[in-house]
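I have a structure here, written as C-alpha cells, and I will follow up with some questions on it.
One protein chain omitted, others in place.
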C-alpha cells in the first residue's frame, strides 16, 4: 500500500473510533500522559484493531508496517488528538522482553500487555540515584527461590494506575556500580509495596514514589541474568530516547500558538500575528523546530537504510525538549494574565462546567510547568551534552 | 570643587588641548589601543597638565581627585574621543611599584613613566601559559648579581613601541607552580631580546611575541622578593580587572549604533531606527548595558564607602565584554555588506585619502573582530565565571 | 545617584526579614495557600500592626510617608517568603489609587480601613483577549446626572475573590486604544448587579471574573478626573511594576541561594553536583542575572522617588530584565534540582510559578523593550 492510501486508512479508522471524549482527553494533555481512563479505552480500541504496538515485530503482535507507515500513524494519531498510549509497557518493556525475555516471560507478559490487562510502570530512579542511575541502592537479596526487595523508587509515572512494575535492583555490591544491577518484574499487589503519590507543580498527580519493604518476588521474574541488568537498562534507555518524534509535538504546539495569535490582541490592540517582534520571536523557535524536523528525517533515512541514529538521538532529545519549552514561553507571553486561573477540574475530559478562560488558554500554564521536566527525565539535557561530547566528538 | 565645576574644567581643557588629529585617533580606535604616536602625544599633554595619572596617590604624581572626579575625567576624555592612554604603565605597573617597589625603584621609574620617557609593556602570558598563568616557564637563573632569562612571552601589546617590559619569570621549580615565580623589570634593549610582531585578524599589529635568549638582568630589577611574584601579579590583575568602566565604552558604542540606525535603511526601505525588531534587539543589549551602569555605580558607592568591589568586578568584566560584543554584532547587522571593504590605511589618523564607505562603517568590522579578544584577555569569561562560582557562591 | 538606606529603611527591611522568616516559613505559607481563601487574616492583621500597610501613605492619611524605596524593600522580602497576602493589590495599587484620587469622604471610608487591615481592594482593568495595555479597554459606562451606570465584564481581576471594593477601569469617552476617556470608578464588590466568579491562581493567590449589569455608582466614586484615569494611574502603575519586580528579585535571590545549597549537598557520580563546572557556571550566570536586576531595581526606586527624568526608562529596563532573568533563574533552579524541583513539595517550583505570574502582568518583556526603545530615542 502506498503511503497516501495508508494515511487515508488511518484517518478513516480515527474518524470512526476516536470519540469526542477521547479527543478531548488528547486535547487536554498537559504532559506526555493523558487521562488514564481515556488512555486505556483508546488502548483497547487499538488492540482490537491490531494496531496497539506498531513498533513490535509482527510475530509478537506488531503491525508489520514500514518505518514510514509507523511515522504516519503516529502523526495522524497525535494531530487528531488521540490520547497518548502509555509508553512504559508498549515502548519500553515490550521491546526489551522481546529481546531479553525468556520464552515463558514472552508468552505470559506480552499478550497481557497488548490487551491492556497489565499496566506497567517503570522503577528506575531512586531518591539518591537520578542522573547517576548506576548508583541505585534498592536491594534484592536472594532467599530460596525468591528475592527480598527493600528500598524505594521515585518518579514512577502512573504507578497509582499500574498493576505491574519493572525494576532495576541491586543484587550485588561487588565491582563497578553498574555490575551488580539486575532487572526484575514485580506484581504491584505483592505484600510490602506502598505507593505514595507525588503532587506536581500543576497540582495534579502523575508520578509516585514506590516503597518496597521486604517484598518477595520469585527469581523467575528476573529478566536476563542476575547482575546483568545494566545491559538491559541501557537497551531500554535507547528506546526511551530514540523513540520520540518531537516534530509532531512541535506542530501541535505551533498550531495552538497560531490560534492564540490570531485571536488575542497585543498591547497596541493588534492581533499578535500582526506584531513583527512577536513574529520574529516565534520564527526563531519555529526555525529550530523545522531544522529538527529535517534532522529527524535524516535519522529516519539512516534507519531505513539500516543504519543507526547514533548520537543524533541525543541531539534530538536536547533540541526537541528545549524547543518545546520555548514554545511554551511564547504562549505564556501571548496569554499574559489569562494563563493564571487555576481550574484543575476543567482539565478532566468529563468536565462539564464553564471555562474561566478560553479553551486554548486553559492548559497553557500547566503545559509550561510540566514541560520543565522534559529536560530532566529520560537523560537530562546535561547528560545528553555529555554524551555528545564523549561519543560524537570523542572528547 | 563640585562635580559640575570640575566637569566644566575638564571640558575646557579638552577643548583647548585635544586637537582634531588626536580626536581622530580616538575615533579610529578599533580596540582598547589607539595609534601609538597620538597616544604618546596626548600622554605628554596630560603629563604637562599634571593629569596623566589620576588614579595614583598624590604623593607620587596623582591628582588627588575624588573617585567621582576620576570617573568624570575618564568619561569626558572618552566621550570627546581622546586617544586612550596605555594602561600597562599607568594602570598596571605604577600602582604595583607604589605598593611593592623599593624606594630606589619608585624614584627611578615612576617619574619616567609619568613623563612618557619610559613606555612599558607587560610580559605575563606565554605560549603554554594563558588562562593558567601559574604554569609559566620562562626562567630566570641567578648568575652573580644578574639573572639570566630564557623563554618567551606572548600577547605583549605594543611591545614594538616599548622600551621596558615587566615580566613574570620562573625562579624556582620547587613547590606549587605559583611559589617559584618572580616579578622583574627588564630593559627592552638588553642583548638577547627579540620582538616578533603578531598580525591580528584585522590585518594590523598590536601584539607581539617577545623572545628572551640569555638575557642578563640585574638582580636589583626584582620587584618584591624572589619567588614572591605571584602575590605581585595577583595585585596587578585585580587592577587590570577592576579598573575598567565599561559603561563609557558602551555609551560610545550605542551612540554609534544610533547614528548608523538613523542614516541607514533596512530591507523595507525604512530607517533602521523605525524597525521594531531592530529596536527590540538593540534594546535587549542596551538594557544589559544600563543594568551594568548601575552595577558599576553600586561598586563605586561601595568603594566610596571604603569597601571592596569584590567579585562584582568579575561580573562587570563578563557583562561588560559580552555586552560590548553584542553591540558589535548589531552594527554588523545594520551595515551588511558595507562592513566588508578592507581599507586599513584609512584607520590611521593621518589618512587623507577618500573613504570607501561611510565613516561610521569604516571601523565596524575591525571592532567586531578585535573585540572577540575581550572575553579572552585579562581573565577569560570562563575564568571569571569560575571565580564567581568559587569566591561569591562558595561552590 | 548614590543609594543609601536611612535608618528607618534599614529597620523596615530587617523587621520584615525577621518577622517573615520566623512566621512565614514555607510550610506555613503552603498551609495558607491550601486553605479555602488562600489568604490568612491573622497574617494580614499582623502586617497592619507592624505598620507595613501604612508605610507608603502620607502622614496626614495615617501613614509613614514612605516612597518607592520602602515599597521595594518590603516587596522584595515578600518575594523571598512567597507571601500570598494581597499587599500588591490592596496597598500598592488599591491604596495608592484611593489615596491619590479619591475624595476625602471616600478616603475616610476606605483608606483608614485599608491601613488597619480591614478593607481589601482589587483593580479591575483587563478584558478578555485584551489584557496587555490599559488603554486597550473597551468596557464603557454611561454617565447621567450624579451617577454612572456600569455594564460589562472584567477578567482575571487579581484579589478579586477577597476584594471588598473594586476599582474598575472603564471608558466614559473615546475609543478602545485611546488613553483619553478612561475613568476609574470605585465599585462596592457587593453592589447590586455586580457578580463575581472567584477562583485561585496558579501562583497560590486569588482572582475573579467580574460582570457588571446596570450597576449604579455615584459620580463621587470616580477617582481622579473623569476621562483622565491614566494620569492618576501612571505613577501608581510605575510603583506597582517596581513592587512586582522587587518581589521577583526576592524570589530570584531565594532561588539562587537554594540552588547553591542544594547542589552542594546533592551527590551524583560520587561527588557533589556543585563540582560540575557546567553547573558552577550556570549558577554564576544566575547570580549575574540576579545582580543586574538588583542594580536596575535600586536605580528605579531611587529615580521614582526623585522624579528623575529617566525613571520610566529605567523601569522599562527593569521589567524587561526581570522577565528574562526571572525565567532564566527559575528554569535553571528547577533544572539543577532535577525531578524534586518539579514537585509541589519543594518551594523551588512555587517561586517559579510566582515569577511566571509576575511576568504575565503589566506587559511582557517585548512590551517593555519596545517602551525602552521608544524612551531611548527621545
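Every chain is named by a letter (A, B and C) in the order it is written, and numbering of its residues begins at 1.
Operating definition for what follows: a contact is a pair of C-beta atoms (placed from the backbone, for glycine too) under 8 Å apart; a residue touches a chain by one contact, two chains touch by 3 or more.
Here the structure is a predicted model, which is why all the values come from computation and not from measurement.
> For the chain omitted from this view, which of the shown chains does it touch?
Its contacts among the visible chains are A, B, C.
> With respect to the chain omitted from the figure, which of C:24, C:57, C:262 or C:276 is a touching residue?
Candidates C:24, C:57, C:262 or C:276; residue touching the omitted chain: C:276.
> Which of B:122, B:152, B:227 or B:375 touches the chain that is not shown?
B:375
> Check the options B:59, B:267 or B:305 and report the residue that touches the missing chain.
Candidates B:59, B:267 or B:305; residue touching the omitted chain: B:267.
> In the full complex, which bits of chain A touch the chain not displayed? Write them out.
Output for chain A: 273, 276, 279-280, 282-284, 286-288, 290-292, 294-295, 297-298, 301, 304, 312, 315, 318-319, 382, 385-386, 388-390, 392-395.
> Just the residue numbers, please: which parts of chain C touch the chain that's not shown?
Missing-chain contacts on chain C: residues 276-278, 281.
> Of the residues in chain B, which ones touch the absent chain?
Residues 125, 128-132, 135, 154-155, 198-203, 263-269, 277-278, 281, 325, 329, 332-333, 335-343, 356-358, 365-366, 368-370, 372-373, 375-377, 380-382, 385 of chain B touch the chain that is not shown.
By our rule, only the chains that are shown with their structure count from here on.
> Weigh B-C against A-C on C-beta contact pairs and write down the one with more.
Ranking B-C and A-C by C-beta contacts puts A-C first.
> Can you give the whole-Å distance between the Cα centres of chain A and chain B?
54
> Taking the mean of the CA coordinates per chain, how far is chain B from chain C in Å?
44
> Where the CA atoms of chain A average out and where those of chain C average out, how many Å apart are those spots?
Using C-alpha averages as centres, the distance is 38 Å.
> Give the residues of chain A touching no fewer than two other chains, as numbers and ranges.
Each of 277 in chain A touches at least two other chains.
> Pull out every residue in chain C that's touching 2 or more other chains.
In chain C, the residues touching two or more other chains are 366, 369-370.
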